[in-house]
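The structure's right below; bear with me while I get my questions together.
Only a single protein chain was left out; the remaining protein chains are all shown in position.
Presenting chain A:
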Amino acid sequence: MKFLNGVTLLLVYQLTGEILVRLLGMPIPGPVLGMVMLFVTLMIRGNAPDSLSEASSALLSHLSLLFVPAGVGMMTHFGRIADEWLPITLALFLSTVITMVATALIMQLTTRWFVRPVSEQGGQHE
């Protein structure tokens, strides 16, 4: 029953998100708004109910399974991928490397600027 309550709660937030996104013409996907609303609710409540933690860790522990049916959809795009393999592979590879390098350096630099004591201990705290 606990698990069911948790899943119900997730679906209610998703549904509310989908409805609000359409009503207000927001540019974000419904589930993302649902995530933000749930986060705000948890902040106000001050704790996450067990049923919710249970349902969310069940869903997130095998997050990669959920990508599989969409990934199989690649078979309908073989032609396009073959036609444009060079821009696809190069842009994907280079952009991922650039993003990773830039984000790590920016985070390292800004941590030194703004949070000196934390970075001197190598980020260990609490």
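Everything that follows uses one rule, which is that contacts are C-beta pairs under 8 Å (C-beta built on N, C-alpha and C of every residue); 3 or more make two chains touch, one makes a residue touch a chain; residues count from 1.
The rule we apply is simple: contacts and distances are computed from a predicted model.
Novice: Given the options "Putative oligopeptide ABC transporter, ATP-binding protein", "LrgA-associated membrane protein LrgB", "Carbon starvation CstA family protein" or "Carbamoyl phosphate synthase small chain", say which is the protein name UniProt records for the missing chain.
Specialist: Of "Putative oligopeptide ABC transporter, ATP-binding protein", "LrgA-associated membrane protein LrgB", "Carbon starvation CstA family protein" or "Carbamoyl phosphate synthase small chain", the absent chain's UniProt record names it "LrgA-associated membrane protein LrgB".
Novice: Touching the hidden chain in the full complex, which residues of chain A are there? Just list them.
Specialist: 7, 10-11, 13-14, 17, 27-32, 34-36, 38-39, 42-43, 48, 52-53, 55-57, 59-60, 62-77, 80-81, 84, 86-88, 90-108, 110-111, 113-115, 118-119, 122-123, 125-126
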